[in-house]
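First the structure, in the form of structure tokens, and then the observations on it.
Missing here is one protein chain; the remaining ones are kept as they sit in the complex.
Lettered A, B and C in written order, each chain numbered from 1.
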Amino acid sequence: MNKQNKKSKWQHFVDWVNGEEAIGMPKKISFKKIDFEKLQEDFEKYIWSGRKKAIFYMVMCVFVCLTFIGILLHTVTALPYFGGSNNPASNEVVQRYIENGVEETGATNIVAGMILDYRAFDTFGESNVLFLAVICVIMLLKKDKYNTTEQEQREEKEDEMFEKEDSNTILKRIANLLAPLLFLFGIYVVLNGHISPGGGFSGGAIIGAGFVLYASVNGQQKMQRFFTYKIFVRINVICLLTYCILKGYSFFTGANHLPNIIPKGTAGALLSGGLILPLNICVGMIVACTIYGFYALFTKGEI
Amino acid sequence: MESVNYIHNIPFISIFLTMFGGIITPLLSKGKLAQKINFIIVCIVGILSAVLLVSVWKNEQSFTFMMGHFPAPWGNELRAGPLEALMALTFSFVMANTLLGGAKFVQKDILPEKQNLYFVMINLLFGSMLALIYTNDIFTAYVFLEINTIASCAIIMAKGTGESIAATLHYLIICLLGSGLFLIGISLLYSITGHLLMPNIQQSIIQLTKTGEYAFPFAVVIGMIIIGISIKSAVFPFHFMLASAHPAATPPSSSILSGLVLKSFIILNIKMFYCVFTIDLIRSLRITNVLFLFGLIGMVVGSVSALKETRIKHMLAYSSAAQIGYIYMGLGLGNHAGMVAACFHILAHAATKAMLFICAGGLMSVSQGSDSIHDLRGAAHRNLMAGIGFTVGGLSMVGVPLTAGFVSKLYFASATIYSPQKMVITLLTLAVSMILNAMYFIPSAIAIWTPVEKKEEYTKPSRKMEIGIGIFIVTNFFLGICYKPIIDMIELGIRLL
Amino acid sequence: MLIENLLLLFLIVCAVLVSVTKRLLRAVIIFMAYSVVMSVVWIFLEAPDLAITEAAVGTGITSILFFLTLKKVHQIKGTHDE
Partner (left out) sequence: MTNLMTNHYEAAAVILFGIGFMNLLLSRNLIKKFIGLNIMDTAVYLFLAAKGFIEGRAAPIVMEGTTATVEKFINPVPSGLVLTGIVVSVSVTAFSLALVQRLYKHYGSLDLDEIMQKAKKEGH
């Protein structure tokens, strides 16, 4: 009996060479259907037995993090003083940004001039991150055969019915009054990005919030009348492409010392700042669409 | 007006071309068209990088490229030399080949309506890796690091199964930990030096180390940045994320992830060593010793974990962890020769591991999708090319002469001469790790070649995959035989860095 | 000076409360408050661009995303997380 169950060492070796067995893991693998309830039980057992391990892990984590904070605090004491005017960070870089910024970029908001002209490559990367995130969310949450069940579809239909019957008049009136104001404010922030605080990103976020408000009060069907998935993708892609081409042109001329034909305009006027205004508009549109896209995908799984 | 030097525009053009490709891809409704465009773009980038490599190698020079109208401390910059060009060439070569060999898997594993989005990810991932190779600015590095993180997570989860999404989440959390450390590192660095471009930071670091100011913050900054990047490149204690991420993803994704993405972080680490902190500073703070230690542990632990696996993709995932250990060991030796060996190993491993994952995918697809080595018996007879590729890759991982893996191990061993105190332990660990590698690759190779009688239904492997694997095999032998000029290029590149 | 320190203290308290609290909805609301205070702090630091962006994004968008997720994972009626 014992002999039958226990394989000889040679047999183990043969199995190992045949790839049936690995060292230190002699059990066979079985392919079963997943039984979630069983898994749950197993998991609870596992947690119960692993309590001590978990506590040890927790204590270790707290310890590591406290040491970490301690080291960082010690670092902070050795850093240059807060608010001092002779910090290493205020050097020739800052001087040129501030003193020649208006002349060289045409934007009176020096931060906007800096991120969209001096260090525009970073900002290009940043818009790409946003684009990437929205594509990822589409990949994850847009309905496909992996992430929807029949029950959900039924529930959704009920939701739609509910939405139609729902008539919260005060809410609707006020939201419909507020949404255009949000749009206007957002557009103002985007267009004035180069002469006052704000810019494409914050303005776009405000417009996006307006869309979200409108959609959450009136239902998404109303949005879908003029804002479909196709339009969403097209706006995003076209704006980002414009951004890419404009910036590519500007990088190319700059690096090869070619003349730049884009006029700077008089500083402080709305139509000034060279490429900054169109870039801000592009970014604003991308951000507004993206934020509405996030909302729509997070709630319904479609735009 | 001076004439335009088109060679110098190549880094900029390759980054923008891939980004451009990524951006227009969602408009294409068909996955196959997206795949073709993606493939063409990668090929163009490869050719451009080859031209760049020839040019910089001939002239023995590196150059910086101004992104915009403003010179160094004010605007962004790119930088290219022989090392960067060589890496870009390798990356595009491996990428193109993986896409060629893995085309079938993408079509099979990913829902048709989402295939074009997968290629958006591939394009942007490739663009971000190129940007990480060429960048000369640490904040740009951070932004592209994040692009890299999100895109690599996206290609893991593209399969859409629960397991792959759970693996993605695990991978994402560890990557975000790494980027968080990197971000606070660069903010501290900015507050001390006041610059964001690598050469300017280096100048002010040299000055500050002379006067001895901010000694403690420097140590913390270097620690944070190096640890942050190392976490992202799956160095020893963090290699667990690989184990769940690779098996869950579709084969080309695992190839790209293991062969290229992790490598791009290591290249960033090397750039940090040479272009930001000087190598003397790194050595005097004993950072190299820490990396050396983790590299050694990683080599052994990775191999031992691989030995315990009966599933082929898990085995390959742990084997990647061990190979990353080799590279960090090379960096940790702290001398020029070790660095060269590490860089060569990046190339060798990128070519080999990408091939191994594609071959494993190919073998699995003729064995009803099962990934246990037991079920793969006889798979090599059903898919001959994948079988040969897997065997060659395994031999290269073990370090049999004439393969790429042998050369890098040879150079690692000879690099220890320059740091005698680490010599014995390095050689010992190399020997142990080679034996361990042999212990798990050879049984699996035997298993796939063992003939079995039972006839199973399977689809014929596609021609594209065979071509891809064939090119990979040739590359492997090429790296193993004609390694001399490549080593020269790497040496020159590191000297010019 | 005093008010700045108070705001910073408030930030730290919020961060600790987020880690301690059991209910997810509460954690998200505390995080929202944290973002608002952060944008006020940035006004004190003379960075209006950041303040606008943080007010729109940290308070608006991020919170909306968190709330929508909570709704999807059926946590909005306040079930405990353990």
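Please note the rule applied: a residue touches a chain if its C-beta (ideal position, glycine included) is under 8 Å from a C-beta of that chain, and two chains touch if they have at least 3 such contacts.
Note that the coordinates shown come from a computational prediction; the quantities given were computed from them, not determined experimentally.
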* Structure fact -> In the full complex, the chain left out is in contact with A, B, C
* **Selected residue (touches chain absent from view) among A:V14, A:I69 or A:L258** => A:I69
* Asked: Among A:W10, A:F82 or A:F226, which one is in touch with the chain left out?
  -> A:F82
* Asked: Hey, which subunit B residues sit against the chain that's not shown?
  -> 139, 143, 146, 149-150, 153, 157, 162-163, 165-170, 172-173, 176-177, 180, 183-184, 187, 190-191, 196, 244, 247-248
* Residues from subunit A at the interface with the omitted partner, ascending -> 29-31, 34, 36, 39, 42-43, 46-47, 58, 61-62, 64-66, 68-69, 72-73, 75-79, 81-85, 87, 89-90, 93-95, 97-99, 101-102, 108-111, 114-115, 119, 122-123, 125-127, 129-130, 132-134, 136-137, 140-141, 147, 195-197, 199, 201, 267-268, 294, 297-298
* Could I get the residues of subunit C that touch the absent chain, sorted low to high? => 4-5, 8-9, 11-12, 15-16, 18-19, 24, 27-28, 31, 34-35, 38, 41-42, 45-50, 53-54, 57-58, 61-62, 65-66, 68-70, 72-73, 75, 81
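We take it that only the chains that are shown with their structure count from here on.
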* **Chain pair with more C-beta contacts, A-B versus A-C** => A-B
* Once you find the CA centre of subunit B and the CA centre of subunit C, what distance in Å lies between them? -> 38
* Asked: Quick one: subunit A and subunit C, Cα centre-to-centre, how many Å?
  -> 17
* Structure fact -> Separation of the C-alpha centres, subunit A versus subunit B, in whole Å, is 25
* To do: Spell out, as numbers or ranges, the residues of subunit A touching 2 or more other chains.
  => none
* Asked: Listing for subunit C: what residues touch at least two other chains?
  -> none
* Considering the complex alone, what residue numbers of subunit A touch subunit C? -> 109, 111-112, 189, 197-199, 201-202, 205-206, 208-209, 212, 291, 294-295, 298-299
* Asked: Which bits of subunit A are touching subunit B when the two form their complex?
  -> 16-25, 29, 31, 71-72, 74-75, 78-80, 87-94, 96-97, 104, 117-122, 124-126, 128-129, 131-133, 135-136, 138-140, 142, 144-147, 233-234, 236-237, 240-241, 244, 248, 250-258, 260
* Once bound in the complex, which stretches of subunit B touch subunit A? -> 1-2, 4-5, 8-9, 12, 16, 19-20, 22-24, 26-27, 65-70, 73-76, 111, 113-114, 117-118, 120-121, 124, 127-128, 131, 137, 139-140, 143-144, 146-147, 150-151, 153-154, 157-158, 160-161, 165, 184, 188, 190-196, 204, 214, 216-217, 220, 307-311, 370, 372-374, 376-377, 439, 443-444, 446-447, 450
